[in-house]
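Only a single protein chain was left out; the remaining protein chains are all shown in position.
Presenting chain A:
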């Protein structure tokens, strides 16, 4: 049992770990040190906050507090003293640990452009990463009419959608020829660009920025093709970089992130790292799901709940969900190679689907727009389950795969054994027999068979059969 756990970082990973530890039995002291002066919040909801649909308290997350958890926000950690097993805070306090967890996250990348000093960004230029960033964007957007977003990745597009929803004329500038090029193929990118254009967002692809000039009245982004775009606000969404400064200074092994093993341990047995700052098996995650999976594994190990717990990365599903945009991308969707390939494209309606299947399993998928089977596709991919034999069910939606409402078949074609009234198990044959025995009205047939007396849903069908019998009879009589 670890007695004193110190968690550096109260973001999505650190707060989650505190909650996981809190939920497990045992006697331990957990100290969470958050650099930001806020309660734990859900970073995923910041684009919704940007869109103005919610207020700041709505992004708060549940915090573990009490029962041995000491949560301190606005307390940046400045150093780790591994030999003394202490961390130092910026106000000089030393806090001892038996086990230290780094959940320091990642910082927004400020691209190396003339006019952008990462230490002193112009007022109208804001990265999009933290709640404070969000506040600054909102403050600047107040009274603004136009916005630029540099970077057409997932977060950049969410920010753009949010700003456009606030009524700002928004332009996305992206150096690659395709939006979200790591997740999308060119066809999907084109459909997505069309969808964004439909929301009044201008998309500039395949052009890099060469410089920024900002003053009190606005910001100008200079482009490699010689053009310049002016706006009231520039949002930077150029990726993130793991925050490894503490680990590096403490002499821990750091490559792109803090290197951890399957137990999330660094090269110091007493120190772990999880979330965006950690590098496991050469991979940085940058998403919430793996960070939370890591928090669970680490809590299991630290508390002894499951000392053998190991972090096993799962395939990643990227989901862009902003008002009017529905995009899921997973696995190796854009690649080639052996296997089946299924595509459906309806660009005019903003819909695109591409599925890659090998050995009856999904190895990648892109679903953009209205794809009713998106939930099924994600689950099959996530769990590695076999795909349906009717592939169209996955590509086009459940309508083909599931049982829909049976259209009222012509009574003449209906087999005698077909059940017309489920509630009272009355077959078409029984209705016909009773009609032939003299029950010549709907009420009489109902009285004799009880068809339609339960839920009442088959009354129309019963009427239809009685009508059909009456007409067939009259035809016979005429003959």
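Convention: a residue touches a chain if its C-beta (ideal position, glycine included) is under 8 Å from a C-beta of that chain, and two chains touch if they have at least 3 such contacts; residues count from 1.
The criterion applied here is as follows: contacts and distances are computed from a predicted model.
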From "Assimilatory nitrate reductase (NADH) alpha subunit apoprotein", "Probable DNA metabolism protein", "Cytochrome c, class I" or "Branched-chain amino acid ABC transporter permease", the hidden chain's UniProt protein name: "Assimilatory nitrate reductase (NADH) alpha subunit apoprotein"
Which of A:84, A:139, A:283 or A:455 contacts the chain that the document leaves out: A:455
Of A:319, A:361 or A:392, the residue in touch with the unshown chain: A:319
Which residue of A:24, A:38 or A:53 touches the chain not shown here: A:53
Chain A residues that touch the omitted chain in the full complex: 41-42, 44-45, 48, 53-54, 57-63, 288-289, 317, 319, 321, 326, 370-376, 378-379, 382-383, 385-386, 388-389, 398, 401-405, 422-425, 449-450, 453-457
